[in-house]
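Heads up: the structure comes next, in C-alpha cells.
Missing here: one protein chain of the complex. Every other protein chain is in place.
Moving on to chain A:
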Amino acid sequence: MSTPPTSDLDLFADEVLLDPLPFHAELRETAPVVHLPKTDAYALTRYDVIRDALADWESFSSTSIAFNPAANQALTGTSLASDPPVHTQLRATLTENLSPRALRGLKGRVEMKADALVADLVEQGTFEAVDALARAFPLQVVADLIGFTGHVRANMLRWGQAAMQVLGPMNRRTAESFPIAGELYAWCSQVKAEDLAEGSVGRGIFDAEARGAIPEGSAGHIIHQYLGAGVDTTIAAIGNVVALFAAHPEQFRRVRDEPALAAAAFNEVLRFWPPVNVWGRIATRDVEIEGVTVPKGAQIAVLLGAGNHDPRHYDDPDTFLIDRNPVDHLSFGYGPHGCAGQGLARLEAHAVIQALSRRVDRLVVGPEVRVPANITRSIDSLPVLEVIPA
C-alpha cells in the first residue's frame, strides 16, 4: 500500500477560490486522492471516488465538514455534522419540514413569485442580476416560508454568507465571519414561535416541537439550517443560471423551445458550476482508495466540481450542455447527507428558469464580478445591460 501523491496547492488561496476548476482538474488528473499539506487535507478528485466516499459514512465521518476546529465544534449536534444513528433522527426532523413532500403545496406560490419578479426585471430592461434576482428571490422565498420579519429579513444575506464562510480554514475570511455567524446562532438560540409570521412553516416547526413531534429545542436548530445552508448556496445557483444562460444563448434557446428541459438545465448548471466548491469529511480509519491509503484522522476535502468535470464519468465535461441532463451530478452531495434542501432549491430554480424562458429571448450581460469565498463559489455582481424580451 502506498501513500497518495502530494501537491503544494492551497485550496483556499484567493486565485484558486476565484476560479477553482482548472486547479482542481490538475489534481484530478494527478490522482484520485492527492495529499495537500498546505491545506492539511487529502483531496478527493474523481467522480467515483467522491460518490463512494459520500455514501460511506462509516469511513468518512461528517464530524469534520469544516476546515477549522472551532466551526466543527460549533456544529456538533446538528444534522449536518453528525453520523448515523444520531444523524438519522436529526435528518428526519429537518426533512419533516423541508422534503418535497412537505413543500408540495408551495409550488404555485413560488412560481408566481418568480414570474412576477422576472416580469418586473424584463420591464426594467437593465438590472443587476445578482442583487435583483439571484439574491432577491431566494431571500424572499425563505423569508416568507419561515415567516421572518423585521431585522431578521435584513440580516439573512450576511448571516447566510457568514455561515458558509466560517467552514473554511482559519484564514482572514473565516475570522471575520465568525462574529456574524455568531449573531445568527445567537438569534436562532432564542427565537420563539411568536417571532415568526402566523401560518408560516417556521410557526409549524414550533408547533411540531410543542406537540412533541420533534425533539425539544430542535426548532431553533432547524431554522438555523434553513438560513445557514439554504441561502448562500441557492443564491449562487440562481446567479449561475443567469450567467450561463447569457453566456450560452443557444443552450438557453433549448429551454425556451422545450420548457420541460428546465430540470435538465438546472442539473447542468449545478454540474457545471457547483455552488459548494469544497466540503469536508474526516477518515475514521485507514482507508484504501484505488491502491493508496488515506490515514485515520485525515481531514478530507471533497472537490465536488472536480468530480462533476471528470471525463471518466461525463463526456466532454467542460462543455455546458443542457441535453445531457446530468441528474447524478455531485453538487448536492450524495447519500445520507445529500442536501436536505435540494427539493426547495429545485422548486426555486425551476420557477426562475421557467419564468426566464417564458419572458426572455436573450440577455446581454457585462462582466461578472467574483469575490473569493471559502466554501460557496458565487457571482457577486452581474450587470444585465439589455433584455431582449420574448
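Observations
The rule is short, and it goes like this: a contact is a pair of C-beta atoms (placed from the backbone, for glycine too) under 8 Å apart; a residue touches a chain by one contact, two chains touch by 3 or more; residues count from 1.
Simple rule for what comes next: contacts and distances are computed from a predicted model.
Going by its UniProt record, the hidden chain of the complex is named "Ferredoxin" among "Peptide/nickel transport system ATP-binding protein", "Ferredoxin", "Peptidase M4" or "Carbohydrate ABC transporter membrane protein 2 (CUT1 family)".
Among A:N171, A:Q342 or A:S381, only A:Q342 touches the chain left out of the display.
Touch with the chain that is not drawn comes from one residue among A:A70, A:A186, A:A210 or A:V327, which is A:V327. Looking at A:T63, A:S99, A:N155 or A:N171, the residue that reaches the missing chain in the full complex is A:S99. By the touch definition given at the top, chain A reaches the unshown chain through residues 55, 88, 92, 95, 99-101, 104, 327-328, 332, 334-336, 338-340, 342-343.
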